[in-house]
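For this view, one protein chain was removed and the others were kept in their places.
Let's turn to chain A:
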Amino acid sequence: MRESKLWALHLFSGAALVVLLGVHMVVQHYPTILSWLGWVEDDVRGFASVAARGASAGWSVIYVLLLGFALYHGLYGLRRILHEIWYSPAATRAVDAAVVVVGLVVFVYGLVAVFQAIPLGGAS
């Protein structure tokens, strides 16, 4: 794939992270802002709240998007740095392959964690 496409996705993932991390920060750490928005919850970081969010399809989508964009954004940045340090064609190919494998493994692991939370929340 052309570098411009990967770079454009890097920019897009950065913008998406600002939104998704903003949602995460407000929900988890800024109850005052939540109350301005009319969402009053006693203990947003308590087990019941976390499990309920884990069981919700909407939150699961947010978690998966957050996982995918954060992984892509971070690994793309790491790949660019490594390409600058190890610039031989063989090293370039090895770094690309390693980044894809690490990205896929962590993404699948994250997906499993997200979907395991659904029955947990459903049972509570």
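The working rule: a contact is a pair of C-beta atoms (placed from the backbone, for glycine too) under 8 Å apart; a residue touches a chain by one contact, two chains touch by 3 or more; residues count from 1.
Keep this in mind: contacts and distances are computed from a predicted model.
One chain of the assembly is not displayed; among "ABC transporter permease", "Fumarate reductase iron-sulfur subunit", "Protein lplB" or "Sarcosine oxidase subunit delta", its UniProt protein name is "Fumarate reductase iron-sulfur subunit".
Contact residues of chain A toward the unshown chain are 2-4, 7-8, 80, 83-85, 87, 92.
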